[in-house]
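With one protein chain withheld, the remaining protein chains of the complex are depicted in position.
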Amino acid sequence: MPLWTIHYTPGIFDEEEKHRLAARITDHYEEVGLPRFYVVTLFHEVRPGDFYVGGEPVTAGVRVVIDHIARRNPDRESRRRTARWIKRMLQPHLERIAGLHWEFHVDETSDDLWMINGIAPPPPGSDAEKLWAASNTATPY
Amino acid sequence: MPLWTIHYTPGIFDEEEKHRLAARITDHYEEVGLPRFYVVTLFHEVRPGDFYVGGEPVTAGVRVVIDHIARRNPDRESRRRTARWIKRMLQPHLERIAGLHWEFHVDETSDDLWMINGIAPPPPGSDAEKLWAASNTATPY
Partner (left out) sequence: MPLWTIHYTPGIFDEEEKHRLAARITDHYEEVGLPRFYVVTLFHEVRPGDFYVGGEPVTAGVRVVIDHIARRNPDRESRRRTARWIKRMLQPHLERIAGLHWEFHVDETSDDLWMINGIAPPPPGSDAEKLWAASNTATPY
């Protein structure tokens, strides 16, 4: 469910930092009950001449686009809590970089329009979802 | 309208398979009345070190992001039907690959905020849309 696409300019992340960030993001979702394999993280390096903020090319930029599918926030306060939760995942990895523009936003889409390995994932909080979380695989249920 | 963005790890698709999959996807939308040129498919190869599932790099992954604009499902059952319809497009191309994580989700957005070649596409099911489908071009109407 969560799909994180992380656009970044060269030099922000090396191989090891990407792995560590992807693992850390996954840890956070696991803590709230999601199967680890629900979390997909794609890194996409973008050259400064392809990455503009305010109409100007930037040499240090990170733009994160997050799709939330398995869970939806019911109201404004819970959406804001989610934003602060995401901030806490990213900030330790990014605050060390001077002059960085970093930004994220989340889109919430329907879990009815989602499949993993051809299977519609089980309802949130169901026993089947707990089994998926425990086994960390998508099995027919 | 449908925009399919297909992120995949190296070795999943060769040139010919990409063409075949894009054509097959388009066939399905044409069958339900859409002009063929509404269907845009973008393939995006992602190295394993940039593609994480559950916080770990994967060597065989396909993550499909679909934007539906021209048509919107009115309720849960029709959304689930749409998901199964999309599964049937993808599965024959993907089930041959051992150990593959493949996943898709669909976002539904407003057809008011959409233009092709500077033209707002005609209403769903209208005579103008049928003309666009028959001629397979965006012409003023």
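Which chain is which? They are A and B, in the order written, and residues in each are numbered from 1.
The rule is short, and it goes like this: a residue touches a chain if its C-beta (ideal position, glycine included) is under 8 Å from a C-beta of that chain, and two chains touch if they have at least 3 such contacts.
All figures in this text were calculated on a predicted structure; none of them were measured in a lab.
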Checklist entry - Per the definition of touch given earlier, which of A:A23, A:V106 or A:A120 contacts the omitted chain? => result A:V106
Checklist entry - Where the complex has a chain not shown, which of A:Y38, A:F51 or A:W114 is the residue touching it? => result A:F51
Item to check | Touching residues (missing chain, whole complex) on chain B | outcome: 1, 3, 15, 18-19, 22-27, 35-45, 67, 69, 107, 109-110, 112-118, 120, 136
Checklist entry - Taking the full complex into account, what residues of chain A touch the chain not shown? => result 7, 46, 49-57, 61, 63, 65-66, 73, 76, 79-80, 82-83, 86-87, 90-91, 95, 100-108
